[in-house]
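Just one protein chain is left out here, and the rest sit where they should.
Our next item is chain A:
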Amino acid sequence: MGFKNNIRHGPLADLGGSVSIKTIKTNTRKLIFLFLREEDYFYRMNYLASIGSYSIMIREVFKKPTKWSIMKDLILKEIDELIYGSLGIIIFISFFIGGVVAIQTALNLTSPIIPKSLIGFTTRQSVILEFAPTFVSIIMAGKVGSYITSSIGTMRVTEQIDALEVMGVNSLNYLVFPKIIAMMLYPFAIAIAMYVGIFGGWFAGVFGGYVSSADFINGLVLDFIPYQVAYAFIKTFVFAMIIATIPAYHGFYMKGGALEVGKASTTAFVWTSVVIIILNYLLTQMLLG
């Protein structure tokens, strides 16, 4: 049995040199235990605590609803802010991403036996399966997510959330529920992103002289599987929920002043992106694998 020094190098070094290794040798096998210092254990437990308080927040959002006449106005306002206000950037990004995918595909088709219609096919698949739902969601995590965190965080700092609580208002329902409902329209924005992305691919392909319009359209309809669009929209619904709630969590439970609002926005963006990427992998495996 041996007790080694703390790890300073290698893949575990990023744990802050706080991991100790204990090795126990028996007749048949060698057991290696990793030990975390107590404070690091609790630091890592914070992640679990955050997941717990996030779940409690989601439950509270749906409790004790705000009066419908007020909630209706809040939902319309959030649709305007979160969805309508994001259409410009979504259209802009989608058009150019679609264009770049078409050009990249065309430039890599060097063999004369590969039909040019593959440019349309690749653009469709890339845009519908990944670029529109996932890439645009990452962008939205930055744009919409930081807006949600900073607006709720500022309300926390300026005691407006306390004012709501003192009045007897369920502040989570009042602040977060309209954002969740508004984000349920997010798949419509993604549908626009898909359309514009494919249009961007056609535009770049045809006007760049890489493919004829007829070949591109032939590729678009080639082996089209409607379920893949459904898969993209299922992903989008999940991402919409993530984009509405993780930034809201970081804004609602933040502590401190103006500087911390900025930090909370950054943290919210990082975590929203991480969760989107992980869920994208899991959903793809579950729905297409």
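Remarks
Operating definition for what follows: contacts are C-beta pairs under 8 Å (C-beta built on N, C-alpha and C of every residue); 3 or more make two chains touch, one makes a residue touch a chain; residues count from 1.
Keep this in mind: contacts and distances are computed from a predicted model.
The subunit not displayed here is recorded in UniProt as "ATP-binding cassette domain-containing protein", chosen from "NADH-quinone oxidoreductase subunit NuoE", "ABC transporter permease", "Succinate dehydrogenase/fumarate reductase iron-sulfur subunit" or "ATP-binding cassette domain-containing protein".
Taking the complete complex into account, A:I70 is the one of A:I70, A:A230 or A:A258 that touches the chain left out.
Within the whole complex, the absent chain has one touching residue among A:S50, A:Q160, A:N218 or A:T284, and that is A:Q160. Touching the omitted chain from chain A are residues 66-67, 69-70, 154, 158-160, 162-163, 165-169.
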